[in-house]
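Missing here is one protein chain; the remaining ones are kept as they sit in the complex.
The block that comes next holds chain A.
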Amino acid sequence: MKRLVILCITIMGFITVKAQDKGYQLGDLAADFKLKNVNEKMVSLTDYKDAKGYIVVFTCNTCPVSRAYEDRVEGLHKMFAAKGYPVVAINTNDPIVSPGDSFDQMQERAKSKKFTFAYLEDPNHVYTKKYGANKTPHVFVLQKTAKGNEVAYIGAIDNDQEMENPVRDNYVQNAVNQLLKGEKPTVGFTKAIGCSIKWKKAAGK
């Protein structure tokens, strides 16, 4: 009997781990965090008292795709922070594997690009893994509900990385606008090319 219980617990543990590996799906409740911002202050989602939701952007300093989107991320913050959807950016990369993503370099980038949104480090990729960000940039739009912060959109910022089309689908913008109107985003999940996460190397390697 005892063995059976242990086996059951092991299996359950395995299933939970598996589910976590995949990260969040639409409708899941996203975890809050307490991570260091480029201004040295710790930031949590609960700090934004008037927020109706959040635009969580997993990104980095070094990826050309992320860099191509920096101004657009700043634009989203300017457009939506006052309306209750601030941008919270999280750097996904290990600073040893990717020195350009060290905390100093993040501070430097935030300063030179005049970011007005929070740009947080994520030591040991805890929240990158929990959310299931698998590339940069990778956006999770969260909606504050009575149950918690519900994942309402996962994917790309828009469908025009190089800004070459006069008409582009501004996925995040559309999703947040719909949420502000009390609607469910029509497009909840999108895909785009991004940079792989620069994961910390296992000790001894």
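Basically, a contact is a pair of C-beta atoms (placed from the backbone, for glycine too) under 8 Å apart; a residue touches a chain by one contact, two chains touch by 3 or more; residues count from 1.
In this text, contacts and distances are computed from a predicted model.
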**OP:** Select, from "3-isopropylmalate dehydratase large subunit", "ABC transporter ATP-binding protein", "Tryptophan synthase alpha chain" or "TlpA family protein disulfide reductase", the UniProt-recorded name of the complex's unshown chain.
**Re:** "TlpA family protein disulfide reductase"
Original post:
Which residues does chain A use to touch the chain missing from this display?
Top reply: 63-64, 68, 134-135, 156, 159, 161-162, 164-165, 190-196, 198
